[in-house]
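Just passing along the structure, written as structure tokens.
With one protein chain held back, the other chains of the complex are shown just where they sit.
Letters A, B and C mark the chains as written, and numbering starts fresh at 1 in each.
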Amino acid sequence: MTQLLALLAEPTLPKLAPSDSFWLPVDASVTTRNIDWVWDFLVWISVLTALAIFVAMFHFVTKYKAKSRAANEHAEKSAEHNTALEITWSVLPLFVVIALFVWGFKGFVDLRTPPKDAMELHANAQKWKWTFDYQCARGGLTDDTLHVPVDRPVRMLISSVDVLHALYIPSFRTKMDAVPGRYTDMWFQATKPGEYPIFCAEYCGTSHSDMLSRVVVHPPGEYETWLKGACEKADSLVGPERGKKLYSQQGCETCHTIDGTPKIGPTWKGLFGKTESITGGPALKVDENYLRESMMDPTAKVVQGFAPSMPTYKGKLSDKDIDGLIEYIKTLK
Amino acid sequence: MSEDKPVADKPEAEPAEAAETAASSSPPPPSHDGSVRTTETTATKEERSHLELSAEPKPDEPKRNGGAHGAAAAHTHDAHGHDHGLAHTMPIPLLFGVLVALLVLTIATVAVTSIDLGAQGNLIVAMAIATVKAALVCTFFMHLLWDKKFNLVLFLTSVLFLILFLSMTTADRGENQHAIDEYRALQLGVK
Amino acid sequence: MAEPSTETQAAAKAAAPPPAHVHGHDDHGHGHEAHDPIHAANPHLAHHFDTPQQQFDAGKLGIWLFLLTEVLFFAGLFCAYTVYRAMHPEVFVYAHYFLDTKLGALNTCVLLISSLTAAWAVRNAQLAEKKALMLNIVITIACAFTFMCVKYVEYSHKFHDGLLPGKAFQPKEQIWELKSFRDKHPEAAEYAEKLAKLDEKKTEPAAPGAAPGGAAAGMAEPAEAEKMERPTEEELEPLLAAGLVGPRSLDPSAHISRPRMAHVFFGIYFFMTGLHGFHVLIGIGIWVWMLLKAAKGHFGPNYFGPVDFTALYWHLVDLIWIYLFPLLYLIH
Partner (left out) sequence: MASPSTTADAAIPQTKGADDNYLTHDKGFASWAFTLDHKRIGVMYLASILTAFALGGFFALAVRTELWTPGETIMKHDTYNQMFTLHGAIMVFLVIIPGIPAGLGNIILPLHLGAKDVAFPKLNLASYYLWIIGCVCMLTSLATNAVDTGWTFYAPYSTTTQTNVLPAAFGAFILGFSSIFTGLNFIVTIHKLRPPGMTFFRMPLFVWALYSTALIQVLATPVIGITLLMMMVERVFGLGIFDPALGGDPVLFQHFFWFYSHPAVYIMIVPAFGVVSEIIPTFSRKRLFGYQFIAISSLAIAFLGFLVWGHHMFTSGQSVLAGTIFSAITFLIAIPTAIKIFNWVSTMYKGRIHLDTPMLYALAFLWVFTIGGLTGVFLAVMGVDVHLHDTYFVVAHFHYVMMGGAITAFLGGLHYWFPKAFGRMYDEKSGRIGAIIVFVGLNLTFFPQFILGSRGMPRRYYNYLPEFQGLHQLSTIGAFTLGIGFLLTAVSLGRALKNGKKAPNNPWGAVTLEWQTSSPPPYYNFHTPPPVTAGPYDGYEDLVYDEKIGGYVSKKA
């Protein structure tokens, strides 16, 4: 458990688990059941078709190669078309693609129909961070890693606050766009405890390729333990400690540094008490009220030189959270 | 499916059309029936004579630009009473008749808004009237009634693709409205 | 690839002048065809066509293909319209009170008349009736100007009333203050006014209607709401239809404000009519050009294609308006 929390504090790149398939990543969810064998079928039928075409091509090229132009050879007489042959090669692929359509359709419907008893989790996308909401006994918990129990169907309810993103878990063979202004959903049921990478698959700007996360599949019983521990930890944190944790969990770090360099937004180092000039407004001194307003209505007063691109955190941060963040910013001298 | 039509029709319709154009522009080409296609880059004697022939004015070819000569000449080989030269000519009474119909329909479509036919009912009636008006404009003002049928096919194709685009997009959007409503309810209602 | 051009440039000094556009139309190579009596008899026949008929048919097919692209060009807007009308009908009901049906109808008639004169002009060109042709073109242009003037009046009213597209949308008047709404639903207007006054008291400190999403923002305060009596059907129905109050399951007296997506309608309205107006302006330009050609006496039975094609374009502009008028002005 402590190891996991350490990972949270220091985000590292997720690792691809070794797979026994050459093509596909390790299979770790029941949702692969209608995908992987169709994939294998596709690979083999493609290899066979391509080989047939290439062999015929090379055979003809070598067998019927003309000696030289000067030899003035003429093509042998052969049919200009052959109805039986043409019907065969039209109908055979037709059967294959009909089968593929049916299998693909089944697979798709399976991916898009979560079981009724699925546990529900929210995934929130924002530039360039995934966060996942969990239900604690009291209140909620937000984390930047997806924790799920093994062998239990999970339905992810996905939304985005800014642009399109896509939640992609290769090992589960599933992917769904996070569309701002609506909910989309996907589901899976992990079969093997372990860690699997999560990618953002829909281009979303500067740090699109760093919008990574992990899904941690807990062995039976351990998920509950983790949740309880994480909730208690989150709840017990107050003041700057809480703010520090939120800084990474809520994705503040993707835009605001704490070392003095400006990124997408102003750095937090030495921010409190500083006088900032505001785009289209009078300069102001950064105080608690301004910080609070900037979290709730970020585009109202934007520091000069920065784009009004921050999403609102209204409803995502509790008063305790806001206070924590403000306290944390105060510590960054 | 109308896009398929030109495919099916073309073998029959197009050569006929081309032949028609050819026939009206130059004398029938010398018969090459049965002969293998020639690949010389210089013209044979026969072809040269064909060329020279095609340069000869045809009896019914208009000799001068403008004036009634061309028009009169065109009459001789066309059974259609209203054809002047290259295309059909609209009689003035018909033009005015169509305008009156269009104006009456405009008044009708305004008038009908004061009658309640249900939310969709009024829209359907308004669209029906607009379509009748559009059909009148197309048929008469735009000469589609007398024009080459291929132009009509083209125009209908555009309408077909418009409907296709509209219906698929709207249908998909309709299926997803619940996801948007749900989001709004949760974001604004509950929180 | 640039080789041939530099080669030719180098040799250019000694060579003939660049192709001269003697007649101002497809004339390249008239010289070659000088011996050809058909081309000699038809100064407007381009060298690569054999007969006027072929040239005319080609032009006709070309213009029809162009009209087809025009229909699909407007398709995107019609699609956006359909989607938003299907999903947010209240926005359209709300917004149509702001539109002037009379001006719309007037413009429809003006365009229809111009369509007649355009079609008539084609006949004139075919029959080489030069004076009548010019007259008809002039009337068509006059109608087009009238159309644009009426549009100008409409637009300036909208601008004045803050009915701007998208982000700039900030209407000065509430719809219950509009004559068009009052005349149609006097009871509802009165009721809405009462509601609005109540709202004002409730939300004094906050800026009302600042965000487009303000509709559901405030929940009713029961004590205030009780002052209102349960509204009658006549009072409530028009307000519900226009999205001014929430669905009946919510307390209708909770809050009154314009529908959240109202700005989208005006976006679509200005986009559609603006694009159409742009086509009218282009049309005016082409008609003026036709007028100049007509004045030179270019048109006759063997050469009237340009007038015919301009008229076809013009009819399409009319056709699109025939749909825009009921879609934008005649919402029930």
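Definition applied: a residue touches a chain if its C-beta (ideal position, glycine included) is under 8 Å from a C-beta of that chain, and two chains touch if they have at least 3 such contacts.
Small disclaimer: the values here were computed from a predicted structure and weren't measured.
Under the touch definition stated at the start, the shown chains contacted by the missing one in the entire complex are A, B, C. Between the chain not shown and the residues C:54, C:114, C:273 or C:302, the one that touches is C:54. From the options A:76, A:117, A:259 or A:319, the residue with contact to the unseen chain in the full assembly is A:76.
Shown as candidates are A:30, A:100 or A:121; the residue that touches the absent chain is A:100.
Not every partner is drawn; the one left out touches subunit C at residues 1-5, 7-9, 11-12, 14-22, 26, 28-32, 34, 46-49, 54, 57-58, 61-62, 65-66, 68-77, 79-80, 83-84, 165-168, 212-213, 260-261, 263-264, 267-268, 271. Residues 3-4, 6-7, 10-11, 14-15, 17-19, 21-22, 26, 28-29, 32, 35-43, 47-48, 50-51, 150, 157-158, 161, 164-165, 168-169, 171-173, 175-176, 179-180 of subunit B touch the missing chain (whole complex, contact as defined above). As for the chain not pictured, it touches subunit A at residues 13-16, 19, 22-25, 34-35, 38-39, 42, 46, 49-50, 53-54, 56-57, 60-61, 64-66, 69-70, 72-78, 80-81, 85-86, 89-90, 93-94, 97-98, 100-101, 103-112, 162-164, 166, 168, 170-171, 173-177, 179-182, 184, 197, 199-210, 307, 309.
Methods note: only the chains that are shown with their structure count from here on.
Distance from the subunit B centre to the subunit C centre is 23 Å, each centre being the mean of its Cα atoms.
Look at where the CA atoms of subunit A average out and do the same for subunit B: the two points lie 50 Å apart. Averaging C-alpha coordinates per chain places the centre of subunit A 43 Å away from that of subunit C. The residues of subunit A never reach two or more other chains; the list is empty. Residues of subunit B found to touch two or more other chains are absent. Chain contact summary for the complex, subunit B toward subunit C: residues 21, 24-26, 54-57, 61-68, 70-71, 74, 84-87, 89-90, 92, 95-96, 98-99, 102-103, 106-107, 109-110, 113, 116-117, 119, 122-123, 126-127, 129-130, 133-134, 137-138, 140-142, 147-148, 150-151, 154-155, 157-159, 161-162, 165-166, 169-170, 173-174, 177, 188-189. The touching residues of subunit B, counted against subunit A in their complex, run 176, 179-180, 182-183, 186-187, 191.
Partner subunit B is touched in their complex by these residues of subunit A: 159, 181-184, 314-315.
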